[in-house]
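Dropping a structure here in structure tokens format, bear with me for questions.
The complex appears here minus one protein chain, its other protein chains still in place.
Presenting subunit A:
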């Protein structure tokens, strides 16, 4: 997800943040020395009644996309510790190559008790049997039915066990620059892909032979284009987890993306204009439209204060609505020594109260219907389009072979995107390479 790119490009910055985070959470337990003050502490009181004041330390790891977001999470953790004085949470930010670090630590038995897991990596870890099934811990209070079903299903294994609960979500929406639209005399955002292409034509500005402002900023990678494969009836992978996207139906949607870049020249990727990702490209005014997620909203609001932008649902392709949905969940390490405490943390973070605080500032959208309704994001002018996308979005997940498929798709798609090879050949080669690798790894 885009959070990882930001973390990647700001490698130095984030490692500095990680250091400061380690320093700042050591004293967070002190203000919480009045036990039995809160309702959730009463359940822990039962088990620890005979031996009070014994604190358990649990470790907790995730990535961070901004200092503000990290501070907010720390606030939620502080509230949790205030309610559970016997539990101390050691929070750690993994700055780069999150999954590599987590997997290596799982092997070494040094993994944190609770950690973030992106839905697209979840099937791989669930298959390996390194996560704790959480079904046994769930109580009626936790209210499973309150979760959005697709987000909850993202952490269910094929045999129906639940290994994690979604902490937040985002879909993709069309972000557009209101001033550029007004200058070009466009009243409304495009609602179909044809309109999008027509509008992009008007919005593209050239200085000499070089494009200075692209009508549309694109992200030529699978995570953002999977719904384009499905738009004309294609599919990413078959039932056995083998890649199956190089079909005429699958290529049709992708061809739209490529043609707009190579033929119409009204769309470009961030690195074409020297930006790191779509949000930056859009913020710097080098693209009049981008298709991004909720994470771009706080980013644009803090870094580009003068930017006047709005969002709309992703234009329909082939008459059908489509977008991507991303979600990240909290999972528990199977080897954890403090499973009860770890569950308390997960249930608080994904519970109504914790999720409300976590999503209150709009860094991420809630996965619980009750929290959504309470915070009113469906009526939010910027986030309404993102919430609306949830009902028809393609979840970014496709079995345990997705990382392999993604790697090969991205590599070859760029070749087609930059005009080095024909889309058909590139996708065929990506599919064959991916399937070879999948077969060899089995």
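In this section, a residue touches a chain if its C-beta (ideal position, glycine included) is under 8 Å from a C-beta of that chain, and two chains touch if they have at least 3 such contacts; residues count from 1.
Assume contacts and distances are computed from a predicted model.
Undergrad: So which of "Cytochrome-dependent sulfide dehydrogenase (Flavoprotein)", "Sugar ABC transporter permease", "diguanylate cyclase" or "Protein-arginine kinase" is the UniProt name of the chain that got left out?
TA: "Sugar ABC transporter permease"
Undergrad: Could you tell which one of A:130, A:154, A:186 or A:349 touches the chain left off the display?
TA: Considering the complete complex, A:130 is the one touching the chain left out.
Undergrad: Which is it among A:72, A:87, A:106 or A:423 that touches the chain not included here?
TA: The single option touching the absent chain is A:106.
Undergrad: Can you work out which residue in A:188, A:240 or A:271 touches the chain that's missing from view?
TA: A:271
Undergrad: Just name the one of A:158, A:302, A:391 or A:436 that touches the chain not displayed here.
TA: A:436
Undergrad: Against the chain that's been left off, what residues of subunit A make contact? List them.
TA: Answer for subunit A: residues 5, 8, 11-12, 97, 99-100, 103-104, 106-107, 125, 128-130, 269, 271-274, 403-404, 407, 410-412, 414-415, 418, 420, 429, 433, 436-437, 440-441 touch the chain left out.
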